[in-house]
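For reference, the structure discussed in these notes is given below.
Only one protein chain is missing; all other protein chains are in place.
So that you can tell them apart, the chains are marked A and B in the order they are listed, and the count of residues begins at 1 in each.
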């Protein structure tokens, strides 16, 4: 009996140590993940920020300055135009899926499958498609415009799924109230459902902005790697975005290109930081709204 | 008690992680910033050479591999004998970064891109400088030629004067080629219009395209038609008169020379680059061929 107790005790001790080790492992992995992030951020920021100056941000591009000004403007154009295309389509698609489609409808299944597939396609495939379809077949050449269309398709699933989530989370009482007051379905959607779902939709849009800013592989064959001395609004011109600017600087071999690649990286990280912060804030706001 | 235990765990883990990372960081700095007076004993010449090439679609690779006989013609076959396992990059700076970080690396880049991050080796004891390329003593170079036949018309003449002008040669240099014109003059805008047909080398095409765009900006009435299927095709097209200008990335043969006018647009010089810590600074062209085809795999085999 005593022996059994003893072995049991040692067994428990063994289990305790094992548990303790497991706990250490779990903590280690958590800390490791955060450390990796902090390390990457600090590495780029510390080497990049000292190289950022007014000329880099707002000067004209030449092989000395390697200014990012025109790439920054190109990125902004890219963001605005692709959102103009993708947001209405994406939000309407979400409205259809949540408000209009009947459950178990075959079309809905197909659409969901399509959205899931789009979300899983790697950006290089989008790049190839954009090159074949927009650049060559439609004759847009390598231009901002080809890039815009390619990117718009790419961010579509992000916008659809976040809008769908947001619209779904609008309580049914809102709809019933509005419909009960005699408002039409359409009016209910636009005046009641969409405004309440706005924070969620917005956070989807911000997420999409993050993807556009960081995209390289889909744009390198569509909007191209050309760099203008000064920004241009010409949509048929080939222009590189900020991320491609960084890639080119990391490949090209101009005298200061490495330093400037760091600087571009720092700018990118700052943008990503802002985008993430905004998304989190909006998501929190949405969460609070739902809890009320 | 429990809190203390937890705290110890967290702190020790954090310490571990930081140690690992600072370890990386230190190694990184020592790798990327080699000290000038690194003693040569650090360099173990029995280590394998890291061969770094460009991607197979690159013009620099095409030129270098042909000039260095890495790509060889056997009858109607043309085979690139680049050693298996050579790194292939799609950009000059990636090649530079790789050579900069690896003591045993060798790569090649446009002469215009050489910086103090790496060093350019002399080839057959001739230093890789722009002067030596221009006086043709440095052999790893090739001219970019524009060839025409007979008396050129005004339009072609005007375009060629643009190519030779300050503006034109600036474009040439922005593409990392060496300007072949000694003291270029400013281009004078004409009010000509018409079409210029150009054919030839794929290597010359990119710089030619940029030249044409700049020229069209000044002369909106002029259009271009361009075919790029290789130097020989361009030379042939110029000789038989189907195209106004032929582009060639090789020297003309004697029989071609007698039929055509040559304009040297630019010189494409290629530097063989080594890590700053590599004690070698001179390589014979046979040894370069050996390294890139894998016949020699250690630095001790090519330096003595």
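Keep in mind that, in the parts below, a contact is a pair of C-beta atoms (placed from the backbone, for glycine too) under 8 Å apart; a residue touches a chain by one contact, two chains touch by 3 or more.
Keep this in mind: contacts and distances are computed from a predicted model.
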Q: One chain of this complex is missing from the view, so tell me which of "ABC transporter domain-containing protein", "Urease accessory protein UreF", "Phosphate transport system permease protein" or "DNA polymerase III subunit gamma/tau" is its UniProt name.
A: "Phosphate transport system permease protein"
Q: May I ask which residue of B:80, B:152 or B:251 touches the chain that does not appear here?
A: B:80
Q: Decide which residue listed in A:84, A:113, A:181 or A:230 touches the omitted chain of the complex.
A: A:113
Q. For the chain left off this view, which of A:89, A:179, A:198 or A:235 is in contact with it?
A. A:89
Q: Against the chain that's been left off, what residues of subunit A make contact? List them.
A: 15-16, 18-20, 22-23, 25-30, 32-34, 36-38, 40-41, 43-44, 88-90, 92-93, 95-97, 99-101, 107, 110-111, 113-118, 120-126, 128-129, 131-133, 137, 153, 156-157, 160, 184-186, 210, 213-217, 220-221, 225, 243, 246-247, 250, 261, 265, 268-269, 272-273, 275-276, 279-280
Q. Residues on subunit B that touch the omitted chain in the whole complex?
A. 24-25, 27-28, 30-32, 50, 55-59, 62, 71, 76-80, 84-90, 94, 97-98, 101-102, 104-105, 202
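Going forward, only the chains that are shown with their structure count from here on.
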Q: List the centre-to-centre spacing of subunit A and subunit B in whole Å, with centres computed as mean CA coordinates.
A: 37
**Q.** Contacting residues of subunit B [partner subunit A, same complex]
**A.** 9-10, 13-14, 16-18, 21, 89-97, 109-110, 113, 115, 117, 174
Q) Considering the complex alone, what residue numbers of subunit A touch subunit B? A) 23-24, 27-28, 31-32, 35, 39, 63, 248-255, 257-258
